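Encoded as structure tokens, here's the structure I'll be asking about.
Here the complex is missing one protein chain, while the rest keep their positions.
Take a look at chain A:
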């Protein structure tokens, strides 16, 4: 049976034009932040001279939150043998690595690639994987929280208990804040529809809510915002798009920028470097966005120095 089927795969491989590069992208789900990351990758490729349809075949498949589909997409990519396979989100990147050890894999939007077994360390570790994590150092973010709420005693954290990225952030928040005498109150929201309840459960118990890049929270930031306005608990976020959607302030990378950074790694591999020779990266630049309207509605006055240092002020 094997020998019968073998020519089938070989013939499908020989279709690939040698001059034309093939990049295959997969995401575990589609939502604004992940879509921006993908757009960033595509734009970076374009700027480097890889234009879709001309000298680049670009493929995208979303697993729509279904891990069996993610597994099959990964297998399709392993069989297509692209020049680079890109996994957006932890489960998609893991599925790719479980399917191929030869196709170069670039992950993105993964908070802790080492804990996810994608790479053995943040250094270049050989193998076929590299990528950009969306892990932001928490200290500067907590400094921002303290600047906006100087006498902060407790911080609420709304997150999905089912998302590994968020549980890692929660653990780190506790490690950083508890020695300083600041309490972390975790409010799990399993579904996007639980977010509003989670926020309301924090009323009177926290001075501020910090949100990370949790997929549920980012998908439904509007309901975070609504509940925050009602309960007068200010929201401080770790990605700038959340500030545009109602957080008082956000210090972080943006997913588009992370996509750009990821695209740079992809270009290096397309130009002949080995994925295993490239170290994993963290987001390069952070920006501060503030939202004055949200601040007023959530009952907080932003210090002048915070507004001054912001890259973008939303009125």
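What we mean here is this: a residue touches a chain if its C-beta (ideal position, glycine included) is under 8 Å from a C-beta of that chain, and two chains touch if they have at least 3 such contacts; residues count from 1.
What we mean here is this: contacts and distances are computed from a predicted model.
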{"item": "Protein name, per the UniProt record, of whichever chain is missing from view (\"ABC transporter permease\", \"GntR family transcriptional regulator\", \"Glutamyl-tRNA(Gln) amidotransferase subunit A\" or \"Putative RecB family exonuclease\")", "value": "\"ABC transporter permease\""}
{"item": "Residue of A:108, A:130 or A:167 touching the missing chain in the full complex", "value": "A:167"}
{"item": "Contacting the left-out chain in the complete assembly, out of A:98, A:124, A:147 or A:307", "value": "A:98"}
{"item": "Touch list for chain A against the chain that is not drawn", "value": "2, 5-6, 8-9, 12-13, 30, 60-62, 64-69, 71-76, 78-81, 90-91, 94-95, 97-102, 115-118, 120, 160-164, 167, 190"}
